[in-house]
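Heads up, one of the protein chains got dropped from this complex, but the rest are sitting where they should.
Should a chain be cited, it is by its letter among A, B, C and D, assigned in written order, with residues numbered from 1 in that chain.
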Amino acid sequence: MSLIEVKNLVKHFPVRGGLLNRVLKKVHAVNGVSFTIEKGEILGVVGESGCGKSTLGKLIIRLLEATAGEVIFKGRPITHLNASELLPFRRQMQMIFQDPHASLNPRMTVGNAVREVLSFHNIVPRQELATKVKELFSQVGVNLDSIDRYPHEFSGGQKQRIGIARALAVNPEFIIADEPVSALDVSIQAQVLNVLMDLKNEFDLTMLFISHDLKVIDHFCDRMLVMYLGFILEEVPCQDIHADALHPYTKALLGANPVSDPEKRHELTVLEGEVPSPYHPPQGCPFVTRCPLVTEQCHAEMPPLVERIEGHRVACWEV
Amino acid sequence: MAIVLLVMLLLRVRDPVPGMMGKQATVEDIANKREELGLNRPRYVQYFTLLQQMVTFDFSQELWTQPGMTVGELLRKSVPISLLLTLPALFLTTVISVCIGMISAYARGRLLDKILVFFAVLGMSISFLVYIIFGQYFGSYQLGRLVGQPVFSIHGYEPGLQNWAYYMLLPVLISVIVSMGYNTRFYRAVMVEETTQDYITTAWSKGASTSKIMFVHMLRNAMIPIITRIMITLPLLVTGSILLERFFGIPGMGDALLSAISNNDFPVIEVFSSIFAGLFICSIILTDVLYAVFDPRVRLQ
Amino acid sequence: SPSTEDNGEKVLYLPMETAGPNSLDPVKGSSQYDSRASSYVYQTLLQYKYLHRPLELEPLLLTEMPEVSEDGKLYRFKLRQDVFFHDDECFPEGKGRRLVSEDFFYSLKRMASKKNQPKSWWLMADTIVGFDEFKAEQNEANEFDYDAPVEGMKILNDHEFEIQLKEPFYRFTYTLAMFQTAVVPREAVEHYGKKFSRHPVGTGPFLLKEWEAGSSMTFVKNPNYWEETYPNDPGLNKDGSEPYLGYLRDKELGFYQDAGKKLPIIDRVELKMFVQKQPMWLKFRIRELDYTAVPAENFSEAYIKRTQKLRKEYADMGIRSEPVPLVDLIYYGFNMEDEDFGGYDDRQKWLRQAISLAIDWEERNEAFYNNLNGIYDGPIPASLAGHPKNGSLPYAYRGPDLARARKLLVKAGYPEGKGVPKLVFFTSRAARLAEMAEMSKRHLAKIGIELDVRLVDFSTLTDALRNRRAPFFGLSWVSDYPDAENFLQLFYGPFKSPSSNNFNYDRPEYNKLYERIRVMSPSSERTELYEQMRDMVIEDAPMIGSMERTRYFLINKRLQNCKPIESFKLAQVPQRQIAEISQEPINRCGPTLSAGSFTTFPSSWRLCCW
Amino acid sequence: MLSRFLKSREAKKLFRDKSAIVAMVVIAGYLLVALAMMFDVVSRDDCANVVGPNSVPGFFLREEPERRYEIARTSLFGKVKRALEKSDPEAALAEVQLGKLRVADKTPAELQAIVDEAVAIQDQLKEAESLDDDPEMLSLLETFESITAELVAPLSGSDRFMHGVALLLGTDAQGRSILFRGVYSIKVAIQIGVVTALVSVLIGAVLGSAAGYFGGWVDALVVWLYTTFSSIPNLVLLVVIAYAFQATDSDVKDTLLPVYIAFCATFWIGTCRVVRGETMKLKQLEYVQAAKTAGFGSMRVLFRHVLPNTSHLLLINFSLLLIGAIKSEVILSYLGLGVKSQPSWGIMIRDAGNNGDVMTGFFWQIGTATALMFVLVLAFNILSDALQDAFDPKHL
Partner (left out) sequence: MHKSKALLTVNNLSVGFHTDRGDVTAIEDVSFEVRAGEILGIVGESGCGKSVTGRSIMRLLPKFNSFIDPQSEINFEGINLAQADEKTMRTLRGDRIAMIFQEPMTALNPVFTIGWQLDEALKYHTTLKKSQRRERAVAMLKSVEIPNPEQRYHEYPHQLSGGMRQRVVIAMALCCDPELLIADEPTTALDVTIQAQILRLMDELRKKAETAVILITHDLGVIAQICDRVIVMYAGQIVETADVYSLFKNPQHPYTKALLESIPQTGRQHHQTRLPTIEGIVPSLFDLPDGCRFQDRCTFRTQECVDREPQLSDEVDSRKVRCFFPLENLL
């Protein structure tokens, strides 16, 4: 049994405005997404900014209410649980946020931020709180002297690690890491990725790793989902994406990604055409406006996500 | 319309009738009066009658304290007078404080900025009342004597635009001085916000001149908060300024309202607060419309 | 600057210390201001002589004073036949009609109608034979019938009529000079309906031209005014004595220059409303007003307090000072039905007396009235029969006499004021009353009594009085007519709240005496009874008092012939006949005033302010 | 919390601002004075008691002859004269007192002699046209002053000092010490300011954050509430509420409670708006979401994570409302609806206005009230400016 199963998840955000605060239009942030995550697996999610990655993450962890669809955690649907029923699941699922600065309460010492979670869930007896906090901090590699400091006294990488420590405090089985490294420099990015890697190896954590950086996903994940305008276009194992990728969008992403070696300079793939508005996603394949392989059928109908080989699904009529 | 209800409830704490009837009234007289004014009907009936009157723009209720005068007449008379006082005051305040705010924001951190802000704060720290008392004594009385002929009126009002400066200028100036502090600081904050925007830097990078930046780029963008602020005060224009009108004998709405409150003249207060609430709603709508005019982002589809 | 195109017109600019009258309908009016404003337009049967002091009645719409029968109950009137109502659209062809007997009775009957919400019925209540029955009957009926007969009102012809009183009420004559009994034409009332309050039509010398609510009223000359003339010179009596007090001064001031001239002399009267006193005073000082009552707080600007004389600079400008003693009574009152402070037991009486002894009127006079008011014992003001000699009585409980007060407290069982409940004091919020209340609070604190001050607006105050909820209150009473009876009726049992007896004082002996004096004409016997009643009030102490004011008027040189009075809710200055205006143009900022008038203005400040 | 704040960047910014420090020192001074008033250093009675003749000017003005005459006449002289006329002069004399001044230790007969002498001179003085430039009259006036002074018992050291202090800024029309009243009003002002600002900030913060955080009907309700309240003109609402209280009979209306309520009813709106906006912003922030994923209840999230982060807004609003309350009190008191049975700056200004002090050039009362208020409000204005700057990350 897979740890997480997502079935046809849909999320529309109403956009209100005008005099009477009417719903003017809807943002189609996530449009019927299905996938599964096995225990101990890192599933990467890539896609450009605004394609619904964070929304997907928040839907899974119930920070947002889904418009439709289901999330099944360890065989139990959690989409409709109320707050108290949800509590046990809260301990098993955690989220690491994109912006290390925004993810810590500026008016709480980092030690307290972690301690609060521990004591709320009675993870350890009171007298052991302090030790547990220290343990967590050393796990993520934060200096123990700094427990009583406030977030603004830390660098971005350290804050992100504290965020991770807080997520780990409840001993979760599943972590959603929402672009944990996008806001960080390459050098710090490496530190954070290392921490996550160690945790995975040590505790067999399952992770949904959101990023828009293919290089990172490629390096870090077992499998990746390529999202575009709220749809999954391709799901591909990360052994050798360059070779395996089938979908024209995935290929374009790979082709447009500059290589950090001037000797391997190549003509970057440039996609013509405009990204459609998330308010009115096209009827057929969302990628039609920019796809080099577009046909009649693409306009008419959204291609289904078809499993080509084990663990590799593509939604495209043409490949 | 809840406003009306609220006002009504607050008003009903007191029974107005005995006070109106004078010392010699009998219990029976009072009951009669009550009946005549409709006060003996259940509250909700009174409320809905009032609502109905408001919706049909029926202002023909008679004032309780001024028999023979309808609320409509009172409003027709007082509101324009109040507007003559409040509109120029609003206009002057806005223009002056936007300019000062802009200069001050532009000179942020420098001495000029500090001086301007200090004066704004200084002006705000003295009671309105003191301004009025001193303004009236020195501004109209002593100044008139110094010059040898009256410059500003001490008290009273006559219609006619040619008389405006004589009767209204001093009160207008006082209210400008009083409200200048808050406004200057507000507009300064708005402008400071603007100066730090990226598109202002972009404009600089295109080689735009200081005046272009200030009056084209910054002002246009700052229009939204400016409009919001003006719109918030818009309904207040018709209420006039209670204190100024009292002291300078300007028979505007503020004065009428205060008398109405102290004399328990319910129709005036109720009708006026409904109208005010109506205006309030209008001003919200107007704000939205103006937003759309000045900010293409919110332009309605 | 303001437009005052005088184009040869004689215009008067007069202040009124209020936001304006509420209504110009005589039956609806009650205040002094209603009276003043109405008096330009409406006229009564009788009026007070313009220059005579003390005041004396003379016929106005009548050809002669009413004839009173032997028993004092039957009054017979003769109307002037040359009086016409104002030209107004309510009359056929807009021409004012001649005044007839019918009109007077119609005007009286309006007081009886519930619909008019008359505030004036008390004047007529229980006075004229059959009138009360008429009132009851007509108000019951579907339609108020003004033509229905009243037993005591008889029309003899167009210009003659009779009134039959129930008792020989002496005060009835005075009533006929009160503006509530002014004559209104039925046509106008019916034509204007509710609007009549703001659209007066009368017989008076002026027409209402404009009424800016809250700010000003303009009256213009009535071109068809009947032949009323300025009073003639009464001349010295044969023995060389003055015909009235102050005649010689009047003569000297030129009050008789216009004798015999047709009234009104003035073309236009502008009444300016002032809620605040500061602007009124300032406007007078720049001569935008022709006269003003000097606000107490500005007294020392115009007068030298020490001598109570006008300062030289003012006198030099031709400003005339006219002190006018008011016939009034400023007092504190107890509700005699209050559990703690009312009642007729000795203990309760002593408590009230002690309180009375704690109140320091002198200090109040000094702090708020520039020491100008008269302080007296008992409820009868100086100019009336029954007033104690020098205003003081040895047995009165006039404060401050704390030693005596304390003794009385001990006697009453409250040594040092211990055990006396909080004394709740109701007073109106206006102007300086709040400060005065603070002072009284301090006075009472000295004998250990706590005053709980309730500053309320006037309507709340009257309401509290009517419902007998005010244990202690501060009020003043301005006489309606120059007779102490008007003051003594304040303590008459049957007049208890909601009527005029705010004290709810009810002593059978007193009531009996009052019923006697009510129907008596002036006589030494009556005065004796007055004194007896006064002393009862002093001893029982339902009232603590008293003080009466003197109003100081300043009159600009421009305004001649002006002799102010202020009593009986009459005008501050009788308007109807008034006043010649000298042709000297209005010089609004007389430069002559500026130099000297700074004397009260410390020089060090002058520098700071400019 | 405080220690944390003191260590924070904002605090450092604040403390670098010299004007803010001055302002804080001034405010601290006022607070100290207010505290002293709480311990009755100047009590309510001191403010109510007469300390000298009426309208005595304060320290630096030389008195003109006319006023000197009035002062001499109205100080103990008048009172002694009247006491001597009483049936029991001994007892009456014992009661005579003007502030610290008491009748000299003399027999009634001796006093009578002095009074008679004074009356004789007074009669002469009364005749004079003007005292100003008549040297003869001036010397007479001096005699009058010295004779009346004989009626007064000499003051002991501390009493003389207190007498001097009380008269430092002159007296009002009733002879009460302007200094005492002005200083006591500090307490009243601060009480009104602090209580209303505190309560309205509290109400505003709770309602605003609840509205912003929960959204939905809570938000709709709160928004409806404050639009309703703000669609009634502020002053009108104040006045109506104040009047409504007048009508009640309870003892409440003599306290400051009606003032508090009237102010709070209107003042919470601004804070509520701001906090609501800020909460909506914070709600999106990741640490709030993190708190939610940790499973914390909404109350915990609201009070531990959202509200503390609006504290800078609350602080700024607090200081602005404080100013607003102090200034509005003046106007309400002027309209007779404000503070009762104790002095306040509003009452002092009202009295000065009603007494025509400005016109007669007697600036002591209005001047004292205005100056004291001015300094406090100015200090708060500067402080709130500095706070605003300190909490504005863009400001340097």
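By our rule, contacts are C-beta pairs under 8 Å (C-beta built on N, C-alpha and C of every residue); 3 or more make two chains touch, one makes a residue touch a chain.
Treat the numbers as computed from the prediction; the structure is a model and nothing was measured.
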| item | value |
| --- | --- |
| Selected from A:121, A:212, A:247 or A:313 as touching the chain missing from the view | A:212 |
| Candidate in contact with the missing chain, chosen from A:31, A:67 or A:189 | A:189 |
| Selected residue (touches chain absent from view) among B:143, B:203 or B:232 | B:203 |
| Touch list for chain A against the chain that is not drawn | 48-49, 155-158, 185-191, 193-194, 197-198, 212, 214-216, 218-220, 222, 238-242, 252-253, 255-265, 268-271, 274-275, 290 |
| Positions on chain B contacted by the hidden chain, ascending | 108-110, 196-199, 201-210, 217, 220-221, 223, 294-297 |
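Simple rule for what comes next: only the chains that are shown with their structure count from here on.
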| item | value |
| --- | --- |
| Between chain B and chain C, centroid-to-centroid distance (C-alpha), Å | 39 |
| Inter-centroid spacing, chain C versus chain A (mean Cα positions, whole Å) | 88 |
| Gap in Å, rounded to a whole number, between the CA centres of chain B and chain A | 53 |
| Residue numbers of chain A (touch at least two other chains) | none |
| For chain D, residues contacting two or more additional chains | 243, 246-247, 353, 358-359 |
| Sites on chain B touched by chain D in the complex | 2-3, 6-7, 10-11, 13-14, 109, 117, 121-122, 124-130, 133-134, 137, 185, 189, 192-193, 196, 235-236, 239, 242-243, 257-258, 261-262, 269, 273, 276-277, 280-281 |
| Sites on chain C touched by chain D in the complex | 277-278, 281-282, 295, 297-298, 300-301, 304-307, 309, 312, 362-363, 366-368, 400-404, 429-432, 434-435, 438-439, 441-442, 445-446, 452-457, 460, 469, 599-602, 604-605 |
| Chain A residues touching chain D - in the complex, by the definition given at the top | 58, 61, 63, 83, 86-87, 90-91, 93-95, 97-99, 102-108, 113, 116-117, 120-121, 150, 152, 163, 166, 170 |
